[in-house]
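For reference, the structure I am asking about is given below.
The full complex has more chains than appear here; those shown keep their coordinates.
Letters A, B and C mark the chains in the order given here, with residues in each chain numbered from 1 onward.
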Amino acid sequence: MFWSNEFPQLDNTTLRELSRAIDRGYLSFSREFGPMIETAFEPLLHFLIWFERLLLESPWWLVILATGLISFLASRSWKLMTGVVLALCGIGILGMWEDTMRTMAMILVCTLLSVIVGIPIGILMARSERAKNTILPVLDVMQTMPSFVYLIPVVMLLGIGRVPGLIAVVIYAISPVIRLTNLGIRLVEKEALEAADAFGASRMQKLLKVQLPLALPNIMAGINQTIMMALAMVVIASMIGVRGLGQPVLQAVTNQYFALGLFNGAAVVILAIIFDRITQSFGMRLQKHQQGGR
Amino acid sequence: AECGNVTIAEMNWASAQVAARVDEFILKNGYGCDAEIIPGDTMPTATSMSEKGRPDIAPELWMNNVKEPINRAVGEGRLVIVGDVLENPAENAGEGWWIPRYMLEKNPELATIDGIKKHPELFKDPEDPSKGRVLGCPSGWACQITTDNLYRAYDLEDAGFNLVDPGSGAAMAGAIGRAYNRGEGLLTYYWAPTSVLARYDMVRVGLEDFNQEEFDACIAIADCPDPKPNNFPVTEIKTVVATTFAEKNPEPMEYLKNRLWTGKDYDDMLIYMDENQADGQTAAEHFLKNYESSWREWVPADVAEKVKAAL
Amino acid sequence: MSTDIAISIRNLYKVFGRNPAKAMEKVHQGMGKDELLEKTGHVIGLNNVNLDMERHRIQVVMGLSGSGKSTLIRHINRLIAPTEGEILVDGEDVIKLDQQALRDLRRFKISMVFQKFALFPHRTILENVGYGLENQGMAREKILETSRQWIERVGLNGFEDHYPQQLSGGMQQRVGLARALATDAEILLMDEAFSALDPLIRTEMQNVMLELQNELQKTIVFITHDLDEALRIGDTIAILRDGVIVQNDDPQNILMSPADTYVASFMKDINRARVLRVRAIMNKPQETDSGPVIKPNTTIETALQIFAESSSDHLIVADRSGTRVGRLTVEDLIRGMRRPSQSEIQAQQAVT
């Protein structure tokens, strides 16, 4: 027994009973609270739908114009702006405009949500060892628990559609921004912090004027990763009924349409790059002092 | 004994798992093959088989999604379709639109599509509550075309129904489970035999009779301009093997040809798995132990003895 | 006025290391810095420091490198928490202050110049100088105005929009100085605030500081390694050694009667002619004398110059009212410039 390589596991019936008990528990939980939770998410759903409509129903050239403008404002770079506009036109010409807009709406909201929620959590973690020690494992779980595992429970709770999709994306994508905000703040030099203390900075002042600016390179790396991961979830989200670029990708996979998958995948990548470049060049503009140097 | 290495594809739904494990056990112990299981989704497996001839055996392949590449590979002589998996497929397998039995009991009118069309309010779409919802076939699957055309053929849109893409089979199952558990209204595309239909008591909605000609001419073609009411065709569930394997191993091939599951056995397995949360392995053992008479018909007596001895 | 104590440090101990409390026991048992380091790996930063600093005065702190000067000064605004002891600022123990009170103390009452500058790399010079004011919650315009004014005062106009790393060491230090002065705090902690400055700008900065001192009468704690500087600006000088204060006195007294050989050797390189006043070395006046009259506060250097220009062989020292208080010969002056020898110090120590 001891020498074998068979692990002395629980026998099958016990295991089975255990699983079934959990399943039944979850089932009755979802029956009990599902409608309530659903109602709670209603405003988010409406917002998502409204935003998607906005992007879909505005004339395409207006959307391109607006995106170009935003990219220019964020980066002050003509090159970036032209790139963004051309890429969007390319997407349109290849017939993926509608799906791209849907995905863009979804991901924009997800990224915003992740950043807005993630940065404060990262700050909290950097501030308190205890917070760090409790949050880290949660992040590990959120990032590595295969989304397939919670997709179905989420579907059973909230049905298929945008809200469960959004939840799945945010759960997965929020980790890096939290982690890197934490890391960045922790790496801020002691000297600068001491100086801030010596001049009586309140915690908020220290945070806003010293820690966050100095942690910016790391925070931006976190946001970059969050965007990347959100877009990496596009297909998974489409598995629970979120419309957008994920659908044709799945379709391509199930039908062996290599090129179709590639086009739509490329559209996802382009969205990712647009989002990323805009945020990063905005971040760079916030770090002017890094540019000088010997 | 000269059988050698055999790789068997195991798809990730319940029946395919039992089929794969039963084949594995019999080939291993009855024919002395060195059988190995390779997991995979339908499409990657089919692709790999048609391009690479690996894995050797796909015990249960639902053809409607992969017909084109498989047929191409068969044409090019790289794959062989051994035959059906189920006895009498027309009866035991099939696609269709389904509603929970409790709905039918409350409102017998819902037995047919015409009855359903009168009550979109019973099938409320949560993202668009003014309308009813038909859960369609997940994007990309071959059934998407059929469902889409039938949706139009029966004028469900005008009747106040949205056709909603559930995204994936799993999400579809989830959505069915959710509605069923809460006793909500549900109209969904689905197919049998599956564990979902084994678990939830659902009834098929009555459609027009199947018309092959009209089906081939229109329903099977994407965006067909003027679809007429029709039904789903008989589902093809086949065992497919690589030519290299077929040529080298006549005896196992014989077994695969003979191996025809009865509809009841299949259903029993699905129910058994569902009730016990069993994986394919356990279910296969259960089957081999308790359904000896069924599988004895598939193999010669000497092989049967060997299998029995190994149990 | 002279007994008005702004900062009072009582029985202050600081031990660095993993388990200061445990090491403290050893320190109380009298273990010295070297032994403690060797035996426990703990470093004594400060060892039973007691020091009262008068308001409106400049307290200089000197000592070997590693003797605990920075550690001491950082306790005053509680950048370091003591292992034991009290630090009273205006009678209040800074250790007992709550967050808000401590913050206000640091915002309005105590300002600091750091030894290694500690500028904010992401802020321009202008923003660095305005930093303390922002924390005080001053209006933006006012901040800009004040910052510009202080940048001007430390001679950095034109560099407002540069970033710290584009400036030379000395320029950075002046930014640190401007930042500290801008807050208009009553107490200034200056940790080698002038050490990276060249002599010209250093003198200029010293003058700025002395002017300010005349105008605004701040309380300043000033760490320096430069004896001339210490003697020039210090009202009192405390000398630290291995975390212990070995002497705290008026500069003249430290020069004339060093507490031990450590202090004496510390002072040996001083330009005594420029620092010592004639009152410290003059003899009894003789009524019969005639010759140039000088004040008791004249330095030896000046006295020598006067000598060189006159033909008399002695000088007369008279106080403000004209009363003769002493006389000096060239020999007296030259003797006054001599450093005390080892044996003299030991003799003196034996007396005290």
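Just so we're on the same page, a contact is a pair of C-beta atoms (placed from the backbone, for glycine too) under 8 Å apart; a residue touches a chain by one contact, two chains touch by 3 or more.
What you are looking at is a predicted structure, and each value in this text was computed from that prediction instead of being measured.
Trainee: List, for each labelled chain kind, its number of copies in the complete complex.
Mentor: Putting it as a formula, the complex in this file is A x2, B x1, C x2.
Quick note on the criterion: only the chains that are shown with their structure count from here on.
Trainee: Where the centres are mean C-alpha positions, what is the separation of subunit A from subunit B, in Å?
Mentor: That gives a centre separation of 35 Å.
Trainee: Measuring from the mean C-alpha position of subunit A to the mean C-alpha position of subunit C, what distance in angstrom results?
Mentor: Roughly 55 Å separates the two chain centres.
Trainee: CA centre of subunit B versus CA centre of subunit C: separation in Å?
Mentor: Between these chains, centre-to-centre, one finds 89 Å.
Trainee: Which residues belonging to subunit C are in contact with no fewer than two other chains?
Mentor: none
Trainee: List the residues on subunit C that touch subunit A in their complex, please.
Mentor: 77, 79, 102-108, 110-112, 114, 116, 118-124, 131-132, 134-136, 162-163, 165-166, 179, 183
Trainee: Any idea which subunit B residues touch subunit A in the complex?
Mentor: 42-43, 47, 65, 68-69, 126-127, 138-141, 144, 164-168, 170-175, 177-178, 181-182, 276-278, 282
Trainee: Enumerate the contact residues on subunit A facing subunit B in the complex.
Mentor: Spelled out, the residues of subunit A in touch with subunit B are 12, 16, 19-20, 23, 27, 30-31, 34, 38, 45, 49, 148, 151-152, 155-157, 159-162, 238-243, 246-248, 250-256.
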